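Just one protein chain is left out here, and the rest sit where they should.
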């Protein structure tokens, strides 16, 4: 394991420190491991808080800023943060109109945010929660902890952030977030595992000609292991279940997100995008918006995920609304 | 070698195709392998053209758009493009005020752009050329092909692009580009090699506890191989020669760019940034602007480079000017 | 109080033993988690229990419950992940039924029963879902039987720890239905649940702390 780190124990704190130093116009760090929008909570605006284990950068701190999150709570590597910093972030994000917690559906994240919401409630901060669960790799949620939250999270954060910015109240922002979550599905592949610094060895072993289909974003193994295939074939394996689960029909409009897992060259993401887009178009689906890049990563894992979000005019307008964060920025 | 590709021969064309499909608001593809700003050349504005081997994405196509490049010419993987597409790009970029070629100092790039400039001249397009050579790893340029052009290129493109956008004439834009090049230095490290698709094996071999210091951006081995060290120690090895070569004095203002080589997690780049910034501040250098991310990559190589640009008020204002490209975007 | 009742000193010894055993098995627990989860369970608990050790230092607990409550809040605010809230709630519920200077055999059963209830209240897992519940549940049953049979508090804990070990071993053959391992489906079979394994370590530490009395 070779990493540009000093001490495995200090990776998260040093990385957050560096991130905040590099973006003084956007973010500030609170006492706890909380990254908040510079200038503090916006009076009258619903606050947005998200968080989860570190190792998914730019998620979440990279999405703090105007038009998206008010505060992010990075936990230890791949480990949900504890309730305390979540409460601190909730306090920092509250402008009097309540706070939306955007939580990826993992037992740890759900439980810690749940406790934090109770504690915030005790401080008279109104909290609503959206649980993001876009991963279709988790096939039968009756027999699992339910579908995981993966790359779709960034779309929930962007679009709900725009709704908050335009002045929607907490119920309204929550409804938008839930609509995004209801219309977004993802599936990912790993060509290599990642190595958590303190573990020092890869999260799983793959032979030179094997890949993992249906991975999560914590270096977990996927649903199944298949022989290496071409980019187009792999893209089909990711896109088909997404389209099917969404029940996409010809004529529908979508956003197509091809997300890199951290160690994949941009050119490969473009190749995956190219095929996914063509396949969608062959099915009569109109790709109105696109996002290609590293947004929700698993350290240096090689691989990608394909995410499709069903769009309507309102969601498209909210997606297009100005945003100014370290990792997503336009119109500002 | 596991890659999300279809055919090693088709990587560049498929990737460019996917890139253009994903950014219809920004770019369009010409007949040749040329990515041009959507809407064509801007009348009366100096055009900016850059290019070079593929594999450095988002460089260069990711920097085509308002405020930066008018056209980019991606060559074969790590191989300079031939003169023909460079001429086509030059034609597409010419709004009657001449075209600036931004060329990284590699024999192949220099020679092919040189020929293209001659051919463009024969078509009565005025061409000026800036050769970017910011890599301090190439110590004694008397005994080499001269310092290479690496991550500093993105700053030349950004700032010269802003100068063109504000209406400077060709001589003016060239002068700005040369000023940026004169004030920018970089140095890089590789923790792992990259694998060019058609080669199918890593560009060099590194033992588990070795790193290459002073690498270029084509998977070339570096100047020397040293045992693995901490992020802070490695950052010193990159930053010190940069600062020394620039002759930075206390009180000077700079832009600090920490660039990922493609396979490095964002958190590690933040850790490198954190230390580089502190070191500069200890020396009384004021870090006014920062950029941390994958801008000039070597496929999936793990590693990073540190770039420092000496700023003055004019360069800072040009850097801050609006830009709207796939990989760098603000104010628009 | 009855014969061999477990007092605040026992609770302190238990915490010290637990911290030691978690530190010792840190890598092993993370390795279990790497195989069917995300490889951080040992790290998470080690971080938590080293914070617990630090928190215990200046504390002056008057009851067994005071100790368990400090453990609960410290774990809750330092572990994170799934294990943090689950163990946190377990200790919190256990603390509520042990707000006394010492607990007898029935008290030990109540303590364990409350802990299990806490885990189930938060995690909604059932026996057979391949979680720590598969260790806690038989532990509570064994404790109940032992207490009924008139065993000493130490014997009750020993019985609980042994039943937990059997329960943890039973997770090897299960398909995970809760937690991160559930995403693996059939691929989770053949591996031990890390939370069940750490439950055994903790109960064993409690039993040893009682025997040392």
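In this document, chain identifiers A, B and C correspond to the written order of the chains, with residue numbering beginning at 1 in each.
The working rule: a contact is a pair of C-beta atoms (placed from the backbone, for glycine too) under 8 Å apart; a residue touches a chain by one contact, two chains touch by 3 or more.
Remember, predicted model here, so these are calculated numbers, not experimental data.
A.B. asks: Quick check: which displayed chains does the absent chain contact?
C.D. replies: B
A.B. asks: I'm checking contacts with the chain that's been left out. Which of B:6, B:90 or B:112 qualifies?
C.D. replies: B:112
A.B. asks: Sort through B:20, B:34 or B:76 and give me the one touching the missing partner chain.
C.D. replies: B:76
A.B. asks: Please output the residues of chain B touching the missing chain, sorted low to high.
C.D. replies: For chain B, the residues touching the absent chain are 53, 75-84, 106-108, 111-112, 114-115, 137-139, 143-145, 148, 196, 198-199, 201, 203-204, 216, 218-221, 223-224.
Heads up, the rule we're going with is that only the chains that are shown with their structure count from here on.
A.B. asks: Which of line, ring, star, complete and other names the graph you get from chains that touch?
C.D. replies: Drawn as a graph, the chains make an open path, so a line.
A.B. asks: Where centres are the averaged C-alpha coordinates, which chain has the largest centre distance to chain C?
C.D. replies: The most distant chain relative to chain C turns out to be B.
A.B. asks: What whole-Å value do you get for the distance between chain B and chain C if each is reduced to the mean of its CA atoms?
C.D. replies: 55
A.B. asks: How many angstrom lie between the centres of chain A and chain C, each centre taken as the mean Cα position?
C.D. replies: 33
A.B. asks: Express in whole angstrom the distance between the two chain centres, defined as the mean CA positions of chain A and chain B.
C.D. replies: 29
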